[in-house]
Structure formats: structure tokens, C-alpha cells
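Only one protein chain is missing; all other protein chains are in place.
Chains here go by letter, A, B and C, matching the order in which they are written, and residues are numbered from 1 within each.
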Amino acid sequence: MDFTQSARSRELLDRLRDFIATEVAPVTARLHAERVAPFAQRADVSGAELWRVSDDFRALQEKARDHGLWNLFLPDPVLGAGLSNVDYAPLAEEMGRNPFSAAVFNCDAPDTGNMEVLHQYGSPEQKERWLKPLLEGEIRSAFCMTEPDVASSDATNMAATAVVEGDEVVLNGRKWWSTGIGSPDCTLLIFMGLTDPEAHRYQRHSMVLVPIDAPGVKVERMLSAMGFYDEPGGHGEVSFTNVRLPLDSIIAGPGRGFEIAQGRLGPGRVHHCMRLVGLAEAALELAIRRGRERVAFGKPLINLGGNRERVADARIAINQLRLLVLHTAWLLDTQGIAGARSAVSEIKVAAPRVAQQVIDFAIQIHGGGGLSNDFPLAGAWTAARALRLADGPDEVHQGLVARFELGRYQ
Amino acid sequence: MDFTQSARSRELLDRLRDFIATEVAPVTARLHAERVAPFAQRADVSGAELWRVSDDFRALQEKARDHGLWNLFLPDPVLGAGLSNVDYAPLAEEMGRNPFSAAVFNCDAPDTGNMEVLHQYGSPEQKERWLKPLLEGEIRSAFCMTEPDVASSDATNMAATAVVEGDEVVLNGRKWWSTGIGSPDCTLLIFMGLTDPEAHRYQRHSMVLVPIDAPGVKVERMLSAMGFYDEPGGHGEVSFTNVRLPLDSIIAGPGRGFEIAQGRLGPGRVHHCMRLVGLAEAALELAIRRGRERVAFGKPLINLGGNRERVADARIAINQLRLLVLHTAWLLDTQGIAGARSAVSEIKVAAPRVAQQVIDFAIQIHGGGGLSNDFPLAGAWTAARALRLADGPDEVHQGLVARFELGRYQ
Amino acid sequence: MDFTQSARSRELLDRLRDFIATEVAPVTARLHAERVAPFAQRADVSGAELWRVSDDFRALQEKARDHGLWNLFLPDPVLGAGLSNVDYAPLAEEMGRNPFSAAVFNCDAPDTGNMEVLHQYGSPEQKERWLKPLLEGEIRSAFCMTEPDVASSDATNMAATAVVEGDEVVLNGRKWWSTGIGSPDCTLLIFMGLTDPEAHRYQRHSMVLVPIDAPGVKVERMLSAMGFYDEPGGHGEVSFTNVRLPLDSIIAGPGRGFEIAQGRLGPGRVHHCMRLVGLAEAALELAIRRGRERVAFGKPLINLGGNRERVADARIAINQLRLLVLHTAWLLDTQGIAGARSAVSEIKVAAPRVAQQVIDFAIQIHGGGGLSNDFPLAGAWTAARALRLADGPDEVHQGLVARFELGRYQ
Partner (left out) sequence: MDFTQSARSRELLDRLRDFIATEVAPVTARLHAERVAPFAQRADVSGAELWRVSDDFRALQEKARDHGLWNLFLPDPVLGAGLSNVDYAPLAEEMGRNPFSAAVFNCDAPDTGNMEVLHQYGSPEQKERWLKPLLEGEIRSAFCMTEPDVASSDATNMAATAVVEGDEVVLNGRKWWSTGIGSPDCTLLIFMGLTDPEAHRYQRHSMVLVPIDAPGVKVERMLSAMGFYDEPGGHGEVSFTNVRLPLDSIIAGPGRGFEIAQGRLGPGRVHHCMRLVGLAEAALELAIRRGRERVAFGKPLINLGGNRERVADARIAINQLRLLVLHTAWLLDTQGIAGARSAVSEIKVAAPRVAQQVIDFAIQIHGGGGLSNDFPLAGAWTAARALRLADGPDEVHQGLVARFELGRYQ
């Protein structure tokens, strides 16, 4: 096990930290306020305010690209930064500390996963049409997998269809939790549906590239998660009604949807977990700073009751989590996804738990303010909670870890 | 210990259940949607939509009053239902199951606590002016105690002032988490401030009745709790700048604020806890119903993994909580607040914990839907979480319980 | 729900407390030391020292019977104290505070359960021969149900047999965790075995009265639980090899074993839980006393870190547990075992958890001493831990509670 960070990763980390501190941090409060402030007034505001990308944000993206802090997640050395997972981990953690920064560096879900899919499985034409503008940050994308009408934790429940008819594929079904679909920049949807119910259970589905303006595609509504809409990207429910597309809209051909999904979700989950480490660190820092500053009963809050024990437990939990994430990254780097399947599920379970616990403590230390949008804690907690369901609920990942573990003693 | 429910309470409970089932339940979804739906669309909506009371709701209130299901919380047999705490508990629990119903029956915080204060400490004039319309449901009220700039968990930190100048009292300071202040019906604020810093620590503060339109009162903004604004009542931040009021605006005279607050918060906390029992019950029911209905891996979700163990643990936790709440109610009935101080703090700690845990389980069983506003779970969780801070953070109540406990062995 | 303690129960409680304080407490340390001290020396001691009943203990029993503090558990008003479960609960809790006292008052498991079985199902001859001396405290008894070779959590796994051959019943099999079998006074074993594998699953087993000296009965060894032998009663493994007994040794006739076991275990479990409440209370008292007395870093231990929060949480947990136990007792009193099945399983899960947690805290406060036999904490913890398995593991009881709960929404 060698988690040593390369010189290049260290150098990028320094620049990333610097960029976030000097460029992102100063506008973070404003970006945050633009989104949450309107509804804090009794006056009339327009909902449309929510669903647009601010100029501040676009300027940050521009500047980040100019600084070469762009597409850091992509292992391809030409199109991306060419970093190993171990090397990307500290960068992702750093981005996780600030809720806006991953997107600033074009390193945010679901686009990262979608770009990886296109990079790995896309045809030259698909890459030209979709990957290129995604890599440039000109468009954004959504991933349409989970469905409202079935328990999607069991992939075989999927009811949406992608039926091949001659040289076309016809999509029908309803998806939700399609993250990013609210953005005015969202142009591409990746849709997964059942193509051949008679095939082997891992060869039944296809993954299809769908322009958001294709006839039959309708964004029905945006969903809130624990009260948050996460605008402007948001999470949408979207219906597909006889959406007809040329056959070459299918990625890698019919029947490979499951295989692609597995490949897509591996690194995606790891990136989420890397960012959650940073989120937990940021929450702990906020807790300590607030806890030193505010005084009750004659003492700084942090010195009251069990607060210091909770600080220690948070430190222990975060350190353990970071190491487990690094270990998973190292397995991915050295053994590929096949050697890291249990590990990916382990961090997928562990990371949101740790983050939830640390953030909850930080909220408690902040009192009422912790619940409000004056601090990024309520949003951070929700992000962690949502990840106990997104990309597979805890219980499914625990099941996979247990299956591997039991397999050792068969 | 006798927790036997009286015949009158049983009869009221039957009628209440019936009313909620036949009158409130059918419009609950609509009420809910009115509030949360607008922002689920990308289309333009007006923020003003949030901060109004719907006609449906007003009609329900009207009907509830006609049915005599009104002011059930008030122990006064003439003005209220004249119920003991033990008798009110099952009614409050029932109301807790539906997020709108307590307000339908004019039994919601903070008005209940404010009415109790006026009933117990108000002068005949104060009662005539404020208590009467509150009891009629014509106006609503807010309670302005917690402050943004200090750790309000320590009451002696309070910085707002209520200075007596001749026959006037002058208010200055900033309060937040003033619940209900967003409602267009909110007319009265009860403000607590420092009057005499030299007096005994429990005699320094005054509680003042403030018309919301008094010069110098400004609702600065509405706050969200974990993303929810809880409109139309909401929670506001409000500034008081040289607000001058006649001296007889002070409840029970200068220096009695602390005493009144203690009295006010006792039953208020118990009512919150009673409702949380109902909230947890409702969440468990939702979890079981959804868990039986949805199928994954060939089985109803509820039969997978540790779900049934979690059902059992939820049942055990709720039953214990209900009994602890009833015990506290019985202590209040038989020994008054003085004999129930530790008990009130015990349930204040226990109730949100249990509710949070059960609701979190229900969310997990609902998958992504559980996070959304398609189910009342996200809002319910937030309500429970907020109560770990509102009316005193857990840690302060644990401190009080510990002090009593240690006192037994001195 | 009326948990009011009757005047008679209050009076008995006063006398019980007084007796324990003046008679049992002064010799508790000596009784304790007699058992645990020998092996604390490097010198030679005899194992036989462990497995005898001390004269002190016999004297206490004698005195307790003279004081009428005897067989308090038995609802029969002639043979026992005639108390309801609600009335017995505070007495059992009081006994639970002192590890020796339940036996002093002839109120200890497994004899209590065995006496109840004989009282409820025994023939006049069986009562004369076995119940009478048990009620007199002249003999003791063991219950032989659990088996080493199968998962006994599933009663249908039971492999031991009680085959009817003419006017005899022939026993074969191996049992373990037969509590009390180590005592020199143990004379009677109640054995449960399979009689008719073809019958309905609840009518296959018989319960048989076995003199310990019957040919074919062999106590193979005594077992320790977490290091403790709980001598002199202890827990034994015992083999039955062609043990032939007259047919009238079967309680209530062949095939009724399961029914009797269910009836026996109900109150038995409740008594265990009542005593665990007392055990937890005693541990909390020890924790507080020690925590006030010992000083580190300039403060009493109890004021350091999260200790006061843990005191509060212990108080909350114990109060909730006591109420749940009382509620179960009240259900047993008013609706019988049929109405209390879920409730009995609920406390069977809740009680050891609470006791374990509180005792663990008390151990921690006592430092190394808490682990030793200088305090009753290590033994108490083990008693609580063992009850997460004895009389059915947690998981089986959770399963039953869940089944009832799910049944509400079918």
C-alpha cells in the first residue's frame, strides 16, 4: 500500500488551494446568497431566479480553465489531468470543502461520470458531438437511471424501455433524481432502459444519448432533497414518451448498459467519497472555530460537556475515512474496478455516515444558525444524507461487502 | 402513576381522529403541494405565493371551531378544553401525525405558549386586546427570545434590552428564530429583553407585548431550517430599534421575564414532545406500508436485511418515549412544573432523538422519494432535528437532568 | 394505563428495602468475597469452595422467610404474596439492585419460573413432591431447554427426545446453560424434549420433571459466562442418556411442552427485566458516587468531559425502561400473556441494552477497579449481556415485535 502523493498532484493541490482561497472563496457567500436569499424575504421574487447560472460562476469557470485547473478528474493525460486516483484524491477532497468549487473546475457529478462514459465507450462521432463540449464546459448533462415507480435499488426492477426498431431506438419511461437537469446549460441526457428482457440479466439494458430537446422528452418537475433544490442544476423528474433516436445514439451498442453503468459508478462513487472527506473536514473546522468563539456559562462552547470528545471522535472518524478512501483509490489504480468492488462499497457506506455525524455536530455547535443557510452546514448535511441513497442505498452496498466477506470462507 | 385517559379525552380523541380523517387528510396533499410545488417548476413563480394562508386552511379552521375542536391545549375549562396534561397528550399525539392539524385546531406553537402566558400573567386589558383574538384564531403571534449574536443556550447572554423610561419601555436588539412571524396574520410579538442588569439574575428581564407594526420593528428576513421555510408562518429575524411602548405593555411588570419564560417553556416543550410521538408513529406507518408494497430482489423491502429489526427498534423506542411523555404530563398534573423540571428536560432530549431515528429509517425505506417533498418525511425529519435546538439545545437539558441526578447523592 | 402501586406493595417495598439495608447489605461484601476471593491469591485453594452455599446466605433466607418476605413473585395469594405484576415490579427492581437478594427472598430464576410451572400445570402429586419444597426453599431446581448442538433460538431445532414407551417416558439428549444446576441444593430438573415429531409444531414437545439423581443424568461440566461461573448455582451442561421415568413425570401430559414454555417464559422475562432496572439504577448510583469522590485534573471525575451528559442519558434511558416494564406488567395484569406478547419481547430487548450501557459507563468511571471484583459492576455487566441471549436472543424478540407491528398494517 503506497498512498504517496506525486509531485504533480502536490503542485496541483497547492494551486487549487490557492485558487479556491483567492478566487472562489470571496464570491462563495455571494453565490450562496443569490440562491437562498430571495425566499428569505416576504417580498415577491421570481422562481426563475433559482434556475439560472450566475455570471460570477461562469467567470470563475473561465478563470479556472485558464489556470489549467480543469477536468482534473479525467485520467486521460491529454483530455484531462492524467492523474491516478491516489493523486486525484487530495484534489477532490479540497474541492469537497467548498460547495461550488467542483463545478468551477468542471469536476462535478454527474458530468464527470458522463464524460468518463463517453471517453471510455463513446464512438468518435459521439465524442465529437457530446464529449468535446462537456470537456469544454460549454454544455452540461444529466444521467437518467433511477425510476419513481419501482425500487431502483434492485436494477432488475428497471421498467423504462429502449427498444430497437430498425435503425432507430425508441425510449419510453419515467426517471427521476436526474441531477443537473434543471440547468439552462443541460443539453444531454444519458438514458438507461430495457432493450432485451430475454437476454442475460446483465445484457438486457442499453444506454442512450438523448438531446434534451428531443421530441417526447419532458422535464416534469424539479425535486427537492430535504428541502433543497440544489439549483441551478437541481434534480428532475423526466418523462420519455416514444422518444425516437437514430440507433447510433446507443453507447457501445445495445445490451451494454449494465456493464457501462458499473464502470461509470465506480469512480463516481469514489469521487463523491473523496469530496465528503473534505466536506467533513470543513464542517469540523467550522465547529471548532465557532465553538472557540461563542461563550456560554462562562466558557467557550467547545469546552462544555462532551464537545471536546466529539471533536476527538470526529478527527478519528475523518482520518479513518480518508485512509479508507485512499486505499480504495490505490486498489482502483493497481487492480482496476474488479479488485476494488468491495472497497468502493465500503467507502460508499462509510463516507456519508462520517460526514453526517460530523456535520450534525457542527450544526449543534452553531445552534439555530447551523440549521439556517447562514452557514453551509444544512446543505452539507443534506448532501451527505442524500448519498446514503444516491448511487445505491447503504443496504445494497452493505450486501455487496458482506457477499465478498462471506465468499472468503466458502 | 395513573395515565388513564378520561372519558372526555377519549371522546375528544375520537372526534379529532374523525375530523382529521374526513376533513384534514383530504386536503393535506393540496395544502402541502401549494407550498412546495411552485419551486419544483422551472417556470416563473412568485415568492409571495409562499407567504400567504390558503383558503383551504382557513376553511378547516372555521370548521374545527364549529365542531368544538378548538383550543384543546388550554387547561382553562371556560376558554379552553379544560384538559389535564395526561388527557391532552393523546390529542396532541394525534395532531402530531399530520403536519397541518395542530394549527387547524388552534393548538400550534408558538401561539399556544403565548396564549398561556397571557392567560396566566396578562392583565385584563392585555387579555382583552391580545388573548381574545388569539383564542378566536383571528390573529397569530411570535415569540422573540433567541438572538443571533450570542449563544442563547445561556439565557444570561441575552443582549436585547427593554429599558423602562418613565411610563414607557424602550426596546432595542435583534432576535431570530421568531417562529410564525412570516404569517400575514401575525400581529403580536412577545419580546424578552434585559431591564435591570443589576438585579438578581432571574429578575433582570422583562417580557413585552409588541404590535408587529410598532415603529422600530422590522422583520429583516425569513430563515430556512435545513432548507425549509415552514411558510407561511416561517421563522424570522427581526430587529427592534428604539421601539417605544407604554409601560403596561410589559407582562406582569418589569423583571418577571425569566419567571414567565420558565413557565411558558414547560408545557410548550411537553406539547412539542407529544406531537413528536405522533410524528414518529406516522413515519413508522409510512415505512411499513411502503416497505410492504415495494419489492426488490424478489421480496418486499421490509423483509430485506435489518429492516424488520429496525421496525422493532422503532416500536420499542416510540413506546418508551410515549410513556416518558405521559409520565411527564402526569408529573405536571400532580406536582406542577416544580416537580416536573427534570422530566420535561428528559423528554426534550429523548423525543427528537427517537423521532429523528424513526423518520430517517422511513426515508431510507422510501429511497429517493423519502428525501423529496412527495412524502412528509423530509419535513418531519427537519422538525425533529430543529427541536434538538429549539427551546434549549440537548446539551442544556442534559445538563439540567444531570444536575438533578447528582443532587440525589449529595 | 394505571401503574399505581397498591398500599400492600408499598408496605412490602418499605420492608424489603429495610431488610436489604439492615440484613443483606452488611454481609453482601462477605458473600461476594467468599466467592471471588480465593482465586485472587496465588496460594492453593480448592475449587469446591466455589460450589457450596454459604452459611451466611442460608441464615438470610431463614430470616427473610420469618419476616414474610418470601415468594413475593407468586401471584397466588395463599402460596405466594398474591401481588399483581404492577405491584411486584418495584419489589423486583429493588431486589435487582443487590446481586444476592432475589435468592434470599426465594424470588430468583430459574426457581421462580419452575415454581410457576408447577403451580399452574402440576398435578397434586407433582406439587406435593416438588412445588412444596421449592416454595419452602428446601431444594432448588434447574430448567433444561437450550442445547449445545443446535441453534436453540429456533425452538423447532430441539433435538433432545422425551419418548413415551408404555407407562414410561425415556429422555435422551444434551442440554446446556441449565442455570442453578451447580448448587448442592439442586434436586429437580425440568427437561424439555421432542415427543411426537409428527404432531402440530406447537404440540410436539413434552416437559418432564427429572430428579437430578435419576440414572442417566450427568452434569458434564459447569460453564462460565464472560469469565463468571455464577457459583454456587452456576450454569451447567448436562447429558440425559436413556433416563427412564414414570409417565406421570410429564407435566400436564405429553405434547404440552411448548405451551408451558411460553407461559413460563413470559413472567420470567418480565422479572428479569424488572431486576435489570434495579441493576442499572444501582450502577448509576455507583457511577455518581465514585465520580464525585475521585478527582482528576483538578475536578471530580463526574464533571469531566461528557460524563454529565452520560449521567443524563442514563437517567433518561432508565426512566423509559422502567415505564416500559411497568406497562408490560400492566398488560399482563389486565390482558394476560396473550395481550402482552409484543410488550414482553420489547422489554426483553430494551432492558439488557440499557443496563449494559449504564453499567459500562459505571465501569469506565471506576477505572481499573470497575473491571475487577472489588465492585459488583463486572458481574452486573455480564448478567445484562447474558440476557441478550438467555430466554431468546435479541434478534428473535425483535422479529416477534416486528411481526406484530407489520400485522397492524395488513
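Quick note on the criterion: contacts are C-beta pairs under 8 Å (C-beta built on N, C-alpha and C of every residue); 3 or more make two chains touch, one makes a residue touch a chain.
Here the structure is a predicted model, which is why all the values come from computation and not from measurement.
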item: Among C:G182, C:G255 or C:P376, the residue in touch with the chain that has been omitted; value: C:G182
item: Which residue of C:T28, C:N85, C:T146 or C:S342 touches the chain not shown here; value: C:T146
item: For chain C, the residues touching the chain missing from this view; value: 36-48, 50-51, 146, 148, 150-154, 157, 176-177, 182, 219, 221-229, 294-297, 301, 304-307, 363-364, 367-374, 378-379, 381-382, 385-386, 388-390, 393-395, 398-399
item: Contact set of chain A toward the excluded chain (per top definition); value: 1-4, 284-285, 288-289, 292, 302, 308-309, 311-313, 315-316, 319-321, 323-324, 326-327, 342-343, 345-346, 349-350, 395, 397-406, 408-409
item: Interface residues of chain B (partner: the chain not displayed); value: 305-306, 308-310
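As a working rule, only the chains that are shown with their structure count from here on.
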item: Proportion of interface numbers common to chain A and chain B (over half same, under half different); value: same
item: Centre distance in Å when chain A and chain C are each reduced to the mean of their C-alpha atoms; value: 53
item: Geometric centre distance via CA averages, chain C-chain B, whole Å; value: 44
item: Contacts with two or more other chains, residues of chain C listed in rising order; value: 308-309
